[in-house]
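Quick one: the structure is below, and I'll ask about it shortly.
One chain of protein is taken out of this complex; the other chains stay put.
Labels run A and B following the written order; every chain starts at residue 1.
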Amino acid sequence: MAGSTTSYYFVIIGTKDNPLYEAEFGTFKQGGDGVPKFREEQRHMNQFIAHSSLDCIEDLQWASKEMYLKTVDKFNNTWVSCFLTGGNIKFLLLHDARSDEPIRQFFTDVYDLYCKTLMNPFYEVNMAIRSQTFDQKIKAAAKKYL
Amino acid sequence: MNRDTSPFRPASTGASPTPKHASLTASTNLRYSLTRKSIYDRHLNRTKTSELSKSAFAFLFGEMVQHAQKKVYGVQDLEKKLNQHGYAVGQRFLELLLWREGRTAKRETRILGILQFISHSLYRAIFQKPADTLEKVRENEDEYMISDNDPLVNSYISVPKEMSQLNCAAFIAGIIEAVLDGHCFPAKVTAHTAPSDMWPGRTVFLIKFEPEVLEREGLRHGST
């Protein structure tokens, strides 16, 4: 039997609902090979699911002071988890099973990488993040925790 | 991914001289030094306790003011420029401080909470002391004041004579504004000289919130 088909879609969203970075990962857990297994129509849906969860987040962000809001929305079999930074940048992860703690750890690493990006004077809030090192580190974090 | 049908707005490419890519693909053009760790490989706490001399900052800040002064029309315009520099600094300190709080980090969801964060945690982290007072303006329900008896940027910097109206603490006002904005408490923050007998350089930061902030506060928490 083939390894796990669990796949993740991750997107960082700026303060104007603009995507700053996106990536897909497969899992390395349960014999997975780390390659995302989204079918074409699902890939397209992912963006819409992420986008439509923004309304839920806007409500939740005033009800909780946590940065990690855990799962904020669900669409069919897809869960949306969210981490909200102090500067109102959203990290969204779409996944097909609940696992709050590993996702928290993943988001914590992402926040570290985001802060490092922001500390660079040539980066401005809401700019797309195109650093290859950033991309590699995000994928390494996904491999480690997801 | 098909960007044309994406529900998202496009990412800002900023006004900086970076090329305007059409997609979010990673770039590969930078050269990296073999002897210097990339910014992503350096720990964010490496500089947490680092110090430099106050006069180094004073010289830099003074020259920043001088330089900004060349291309402005009057004091207000100059204060706006200083505010913008402060804003860029404030945006970064905001995330850095929350990152440093780790798992216990909290976003502030109330006006009073965010103002206390600014006058205590933020102020202490940047200036090694809390702000001196935090008050509500009695007459106006959308206004608050944070005061600093001796703002760093005023105690070391001599303002050119023709700019006697200038309060360099507009820079700090920009820091405050960035933190409020970041937390979705949009406000206009201005610095005003308010000397007292003991503190000739005393400055009051007047914070005027946008109507939406008060509406939300009334709506979510049942008070007006």
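Keep in mind that, in the parts below, a contact is a pair of C-beta atoms (placed from the backbone, for glycine too) under 8 Å apart; a residue touches a chain by one contact, two chains touch by 3 or more.
Throughout what follows, contacts and distances are computed from a predicted model.
Asks: UniProt name of the unshown chain, from "Trafficking protein particle complex subunit BET3", "Ribosomal RNA-processing protein 41", "Exosome complex exonuclease RRP44" or "Translation initiation factor eIF2B subunit alpha"?
Replies: "Trafficking protein particle complex subunit BET3"
Asks: I'm checking contacts with the chain that's been left out. Which of B:Val75, B:Ala105 or B:Ile126 qualifies?
Replies: Final answer for the missing-chain contact: B:Ile126.
Asks: Of the residues listed, B:Met64, B:Met145, B:Val159 or B:Ala194, which one is in contact with the missing chain?
Replies: Touching the chain that is not displayed is residue B:Met64.
Asks: Give the residue, chosen from B:Leu78, B:Leu96, B:Ala131 or B:Ile146, that touches the chain omitted from the document.
Replies: B:Leu96
Asks: Touching the missing chain, which residues of chain B?
Replies: Residues 15-19, 27, 29-36, 38-39, 42, 46-48, 50-57, 59-64, 66-67, 71, 84-85, 88-89, 92-93, 96, 125-128, 152 of chain B touch the chain that is not shown.
Asks: Contacts of chain A with the missing chain: which residues?
Replies: Within chain A, the residues that touch the unshown chain are 116, 119-122, 130-131.
Criterion: only the chains that are shown with their structure count from here on.
Asks: Using the touch definition up top, name the residues of chain A that touch chain B in the complex.
Replies: Interface residues on the chain A side: 13-14, 16-22, 43-44, 47-48, 51-52, 61-67, 84-88, 108, 111-122, 124-135, 137.
Asks: Give every residue of chain B touching chain A within the complex, in rising order.
Replies: Touching chain A: residues 1-2, 5-16, 18, 21, 24-28, 30, 38-40, 42, 44, 88, 91-92, 94-99, 103, 105-109, 113, 182-184, 216, 220 of chain B.
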